[in-house]
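Only a single protein chain was left out; the remaining protein chains are all shown in position.
Right after this comes chain A.
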Amino acid sequence: MVTPLLERRAAVAALLKDRGDLLVVTGLGSPTYDVHAAGDRDDNYYLWGAMGGAALVGLGLALAQPQRQVLVITGDGEQLMALGALATIAVKRPRNLALAVIDNQHYGETGMQASHTGSGIDLAAIASACGFAASGVLRTLPEVEALAQALRSTAEGPRLHVIKVAADSPPRSMPARDAVFIKNRFRAHLGFAAG
C-alpha cells in the first residue's frame, strides 16, 4: 500500500505548532506562503527572492543568536541552488540551526517543472555526508510532529529534514513583500532598534 503524500500546508502547520520562541526564515515561493498561512508573526523572516539564500540567512542568524533555535523552511528547488551551503553550514556546525526542506519534487512557482529530488537526488543524504548531526526523510504527520518536538532543543550540530509533500498549489497566503518592514519587525522582536 502506498502512503498518500502529505499536504504541504498541514505539514508546515504541524512543524510550527507550539513553536515557542523558535526563529523562522523561509525560502521564496511556496514555503513563504506556507509559513504565512500557519500564522504571520514578528519572528518570521520571509524571503521573496535571493534564491539559494534561505539556509545561509539562517546560518548568520543562528551564529548571531546562539541561545535561540533557528528553523529555515524552504523548498527543494531553493535548497538545490545552494548545495554548497550545506557544506558551509556543516563546517560551522551550529547547534541551533535546523533546515526543513518541503519537498514536492517540483518547481511550483514556475509551472511545476520537475526538480532533481524527483530523480533520486537525496538532500538528506547529502546533508548527512556533509556531517550534519541529524537528517532524514519524513512522509507522515506523526514524523513531522516528532520533528517539531525535537526542534525545541539544541542538537549536537545542524539538522536537515526533507518533508515529502504532494505537488499541489494551495491558494497563496502572502506576507508583506516589503523586506525592510519585515526586517525591522523581526529585529524589534529581538529587541534591536530600527536603523
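One rule holds for everything that comes next: contacts are C-beta pairs under 8 Å (C-beta built on N, C-alpha and C of every residue); 3 or more make two chains touch, one makes a residue touch a chain; residues count from 1.
Quick note on the criterion: contacts and distances are computed from a predicted model.
When the unshown chain is looked up in UniProt, the name that turns up among "Thiamine pyrophosphate-binding protein", "3-hydroxyacyl-[acyl-carrier-protein] dehydratase", "Xanthine dehydrogenase family protein subunit M" or "Trypsin-like peptidase" is "Thiamine pyrophosphate-binding protein".
Only one residue from A:A64, A:A129 or A:M174 touches the chain missing from this view: A:A64. Summary of contacts with the chain left out: across A:L47, A:I102 or A:A133, the touching residue is A:L47.
Residue-wise, the contact with the chain that is not shown comes from A:A85, picked out of A:L15, A:V35, A:L71 or A:A85.
If you put the missing chain back, the residues of chain A touching it would be 25, 45, 47, 49-54, 56-65, 82, 84-85, 87-88, 91-92, 179-180, 182-183, 186-187, 190-192, 195.
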